[in-house]
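Removed: one protein chain of the complex. Kept in place: all other protein chains.
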Amino acid sequence: MLNSLSGKPWIWSFAATVIVWVVTVLFTGGSSSLGLTQAALTFAAFSVVVGIGQMFVITLGPGNIDLSVPATMTLSGTVALKVMDVQDSMILLGLILAIAIGIAIGVANFALIKLLRIPPIIATLSMSFIVQSSAIWTNRGLRIKPPEALADFSTSYTLGVPNVAIVAAALSVIAWVLLEKTIYGRWISAIGQSPFAARMAGIPVDGTRFITYVLCAVLASLCGYLLASFSGGAALNMGAEYLLMSIAVVVIGGTAVAGGNSNVPGIWGASLFMFLVVSMLNTYGFGAGVRLILTGLIIIGVILAAGGKPAAR
Amino acid sequence: MDNAVLNQEVVAARGVKVAFGAVKALDGADLVIRSGECVGLVGHNGAGKSTIVNVINGALSPQEGSVAYGGDTASPGIARARANGVRCVFQELSLCPNLTIAENARIMHGDLGGGRWRRRGIDLVSKQLSDIFPDHRIDCASVVEDLSIAERQMVEIAINFAAVSAAPKLVILDEPTSSLDAALAGQLMAYVRRFVGSGGSVLLISHILGEILSTSDRIVVMKDGKVVADRDARQFDTRRLVETMGSVVRERAERRVFGRKRRTPILSVPAASASDMRFEAFEGEIIGLAGLGGHGQTEALLDLYLSANSNWLPVREPKMAFVAGDRGLNGTFPLWSILKNLSISSLKTLSSRNLIDAEQEDRVSEGWKKRIEIRTPNMHNPILSLSGGNQQKVLFARALATSAKVVLMDDPMRGVDIGTKQEVYDILRAEAESGRTFIWYSTEMDEICLCDRVYVFRDGTIAAHLTGEDVSEENVLAASFAGGEAA
Amino acid sequence: MKLSSGAVRTILPAVSLAVLLAAVFYMQPRAMSYTGLNLLFNLAVPIALATVAQMLVMAVNDLDLSMGAFVSFCACVTATFLQASPAIGILILAGAIAVYAALGVVIHLRQLPSIVVTLGMSFVWAGLAVLMLPSPGGAAPDWARALMTAKPPYVPMAIVASLVIAVLTHVLVMRSTFGVLIRGVGGNMRSVERAGWSVIGIRAGAYALAGFFAMLAGIALVGLTTSADANIALRYTLLSIAGVILGGGEFVGGRVSPVGAVIGALTLTLAGSFLSFMRISPDWQIGAQGAILIIVLAMRLALNRMEKREKGR
Partner (left out) sequence: ETADKKIALSNNYAGNSWRQAMLTSWDKITKEAVSQGTVAAADAFTTAENQATEQAAQIQNLILQGYDAIVLNAASPTALNGAVKEACDAGIIVVSFDGIVTEPCAWRIAVDFKAMGESQIEYLAKKMPGGGNLLEIRGLAGVSVDDEIHAGIQAGVEKNPQFKVAGSVNGDWAQDVAQRAVAGILPSLPEIAAVVTQGGDGYGAAQAFAAANRPIPTIIMGNREDELRWWKEQKDANGYETMSVSIAPGVSTLAFWVAQQILDGKDVKKDLVVPFLRIDQDNLEENLENTEKGGVANVEYSLEDAQKVISAEM
């Protein structure tokens, strides 16, 4: 029993999520439960999408991280909305463009990492500055509205479930299959444990890492596209929140930071948790200082309960 | 037993039981070591040798039984074992690769403190190294990660034998020669005799029965967590030892008669320099790479492998497979199960439409588990739950499970027990018969002599090429040392 | 002669710093003076201290995501309590260092991922800082101000301080037994354990020492800025990690270089300055900062090639 629990580190983030949800809903005697759930699903969706990409990268092993996520979101959101220019007929083109931007950034990130041997953390940080400048340069931060149909889609619900959450769920399923069922999933896990052993086991290590960085950037750009459509326009700072968030949901969700081990359900648990904690503390009317402190303590509490790695025996 | 009565008991483990989950690693084992003797400890892979070592050195506390150090029976633990003069050279290398040799000595010797410890550490280790391995060429100011695996092993041995204030009473050597070539192994064994002669004691674990027989005063044989024999070394010879361990003794295999079926080599590497020779491999051959350790054999294998395997694109049919010798560096994936470690190189054939077929994966790995006897109740257990030798078998199975026509082996039998070795040799032959080519770097002369052809390496180049009946210990040694060794 | 890997780790960053500095001197000869150097580098001093702190945590294979928040917290304590009632201020700072040591113990005992625990702590420190200074303010203690604005003969304070930090931490981390143990835990924890040392103690010590240096960073920062705010050093988290990496350190394996870390911090600061010496359109100023980082690291690659120590990674 205990064993099967500790084998599923994501359990804890869900347990914490449920507790925080209950505590928040109690405040209104239960009347807020539907609204809160829908809001949580909506906003968790964005963290999930970027979180999945970040998880793949983190799985590649120590030092692998993508700090260009926020800038990528901003650039793809800005450019896509500018190109679509409020016309419904351009929605698909905008999406393709956003994905293309993601691919380009992913390629550039990996080029820096591989060709110039720059450690990923600095490579992606430097790249994020360049991408951010590009976003400024494209339209100087003007907020252009999304096409009507796209805005409607991203802000409405299907059977009570927010559409963006459905999109994120679909992406999660794909990610889960990739990770658990495909050769690619095995490969990134192997590389995360020992790139050299992976190479000697016949894995095309560079090819796999390349795909992974591109995948992460594409998910970030997709998230930028969705978020800009959802919130009525792209802003130059719209990705800022998602730098820490994308990392936090991955690690709180139980993915081993040392790489080689990752899990998709945990990202959902952690994303919902991160949203609900802030909502709970806001609901109970704590000021910013106390709220920050409690958020931190709750995160530490969750990880303490989850108890880290089981000892090596 | 009678001749040891006069000697003092250094450590005594009695009735020790240790279980890892369902696996009884030690099932009531007794081991007593007295001063002035070298005890040889042998047994199949997973017999419990490393486990009893961990009990003696205090890292593991047994679930049952007692450990006493010269009568001191206080609660066990690493600190007490060390205080009682127990030192241990572990099966997997346990230096800190990022530190210098002196810094490692500082960590291993709590009493090396005080001013100028760095200088004294270097002196200490270099003196000890010269004592054990007289003509070593290790720069004692180096960082450990700049050393070859053999050099690391030598350094670790030297650090453990070295004495700062108090000399070690018992030095445990868990497969100390697995990465050393015959010459270095010989020097170590000679030193062990001298150390024992001066009143120290040594617990020697090895799968190379020759060195056990020649070096030990007493031999303890373990099987499935129990001690099955504990007798004077003179009462054993190879045959009786192997039989006691529970393996069937076989005559030394006859050299295979290899007729070259096709005249075009499937692999060919031109000579790199004037002193070098062309390297060729034909279908169905077993080719040995010989010479002293660290003379470029591993590098040659790595070069061959890396040039044949794309780092960018996945391939359906790998041309080559690789069996690592340095498990920790380029072999195992520590977070994974045995199963995943085994199947990683052959996933293409185990999947349909890019999705891995779990059932087929299970089936294939069960097949290999039986075929080379991987000792585990369940292939889904973590790889690190296997004993060292069994982990090595998994790496073997990983390579053989691929469809690669060429298998490169980097001294792959390190720490594999004799029974298994013979089975693996049989598998190699069968595979070679069916057309696979093996390129095999080995530090064991017996293995080199099993090869159809042998390239002898010296200073990073091929110094000699031996074929058929010319493959012999004398010829290999001659080629290893010939020429420029003026110094 | 073959250089050891450790030597290469320090030489490469030093050369990139020198080249960057030469470029700055070329563009702005005025920088080549006592005041010039001080202006270029004095803000690097707190970053260098934070980088050293991060390096200590990285030496035991952990990562401190709360560095920026903690330095901000210390800065707030310095500008308020330490200034107004030194005794209480010292008590608070000592308590904060004790918390760091405790983090080391908890992370070790429960085998927790440091990245999650410190992520949680970053909220806690930020919250405490906001409670202390809801609005920017406070004042630097006179001694801190005097120390940071001192004008020693011949060599400007910024350089003196950097040298002192580099030498001191080099002795501490590379020469002392304690330093060996810390790096040993990073390199092979089991072997340190098997040699009979208390790894918990070593980890706690490394964390406490990191807390101490981070505290010095906070004090130095306030000495330069004369006052504090709750967000003052948030960027130090990334800067300190980048500094360690730029200085030749690695995420795992206990491979760190204190001298390199200080040089890394100086390089990062200089890369920022470099920018304002080139006249770039505001749109691209942010991007140029990324480009400079990339060029600095690319230079390292070139040097690396010359050194011909390329091993297949």
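Order of writing sets the chain letters: A, B and C. Residues in each chain are counted from 1.
By definition in this document, contacts are C-beta pairs under 8 Å (C-beta built on N, C-alpha and C of every residue); 3 or more make two chains touch, one makes a residue touch a chain.
None of the values given here were measured: they were computed from a predicted structure.
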Task = List the displayed chains that the omitted chain touches in the full complex.
result = A, C
Query = Pick from A:P62, A:G207, A:G233 or A:P265: which residue touches the chain that isn't shown?
reply = A:G233
Request  = Can you list, in ascending order, the subunit C residues touching the missing chain?
outcome  = 28, 30-31, 36, 39-40, 42-43, 46-47, 126, 129-130, 133-138, 149, 221, 224-236, 269, 272-273, 276-277, 279, 282, 285-286, 289
Inquiry  = Touching residues of subunit A against the unshown chain: what are they?
reply    = 24-25, 27-28, 32-36, 39-40, 42-43, 129, 132, 136, 139-145, 155, 227, 231-233, 235-238, 240-241, 275-276, 278-279, 282-283, 285, 287-289, 292
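Going forward, only the chains that are shown with their structure count from here on.
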Remark   = Busiest interface, judged by C-beta pairs in contact, is A-C
Task = Could you find the chain whose CA centre sits the greatest distance from that of subunit C?
result = B
Note = CA centroids of subunit A and subunit B: separation to the nearest Å works out as 45
Remark   = Whole-Å distance, C-alpha centre of subunit A to that of subunit C, is 28
Task = Check each residue of subunit C and list the ones that touch at least two other chains.
result = none
Where subunit A touches two or more other chains, by residue = 196, 256
Request  = In the complex, go through subunit A and note every residue touching subunit C.
outcome  = 62-63, 67, 112, 116-119, 121-123, 125-134, 136-137, 140, 195-196, 244, 247-248, 251-252, 256-258, 288-300, 303-304, 307-311
Ask   = Residues of subunit C touching subunit B in their complex?
value = 4-6, 175, 177, 180-181, 183-184, 186-188, 190-197, 253-255, 312
Query = Taking the complex as given, what residues does subunit B use to touch subunit C?
reply = 57, 59, 78-79, 82, 88, 90, 94-100, 103-104, 106-110, 113, 117-118, 141-143, 145-146, 302, 306
